[in-house]
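Here the complex is missing a single protein chain, while all its other protein chains stay put.
And then subunit A:
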C-alpha cells in the first residue's frame, strides 16, 4: 500500500540515512582534502604572529566592509536577513530542537511558533527579492551560473515547504511533512558538491587570510 504515511516513513527512514551519509562523508572528505593539501613553506622571516590575527579575522569578516556595503547595500542587508532568518527557523523551532536534541543530546529554549512563522515569511520574501535582483542586475546575472540558481532553490525549498507544513496547507499533512523533510535531504545531498560548503569552509578561508596578513605584519 502506498499512502502519504508510507512516503513519510520512507523519507524519515532510508532516504534520511542516505542523505545523512552523503552529507557527513562529503563534508569530512572535502575539509580533509583542503587541510591535507597544505601550503608551501613560507621561508621569509615572520613580522608578526599568525594565531591572534587568524582568529580575529574569522570574527571581523562577519561584519561588512564599508566599501562593499556602500556599493551594494541590498546584497549585504538581504544576505544578513535571510541567513539569520534561516538559522532562527532551523535552530529555534521546537520540532527542530527535538531533532537536534536527538543527535547532539543537548537542548535549548525554542521560540513561539508565531515568531518563527513571521521570521520564515521575512526569510522567504528576502530570498525571492534577492533572486529577482540577481536576475535583473546585469552584472549579477552575468556572474551567475546554473549552480547559483540550484543552490538558491535548495535553500528556498526547506523554508517554503516548512511554512506549508506548519500551516497544514496541503492535505494530508504526512505528505507535506514528507516533502519538507525531502527538501532538506535535497539540501544535504547538494551540500558537499556546491558552494553551500562555505558553511564549513568560511572559518578556514578567513583564518588563512588573517594569519597570512598577521605573519606579514599587516592589518587583515
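Criterion: a residue touches a chain if its C-beta (ideal position, glycine included) is under 8 Å from a C-beta of that chain, and two chains touch if they have at least 3 such contacts; residues count from 1.
The rule we apply is simple: contacts and distances are computed from a predicted model.
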{"item": "Undisplayed chain, where the name is taken from the UniProt record, one of \"ATP-binding cassette domain-containing protein\", \"hydrogenase (acceptor)\", \"YCII-related domain-containing protein\" or \"TAT-variant-translocated molybdopterin oxidoreductase\"", "value": "\"hydrogenase (acceptor)\""}
{"item": "Contact with the hidden chain (one of A:44, A:66 or A:103)", "value": "A:103"}
{"item": "Omitted-chain contact residue, chosen from A:21, A:77 or A:218", "value": "A:21"}
{"item": "Candidate in contact with the missing chain, chosen from A:55, A:111 or A:197", "value": "A:111"}
{"item": "For subunit A, the residues touching the chain missing from this view", "value": "1, 3-6, 8-9, 12-13, 16-17, 20-21, 23-33, 35-38, 94-96, 98-99, 102-103, 105, 110-114, 168, 172-174, 177, 181"}
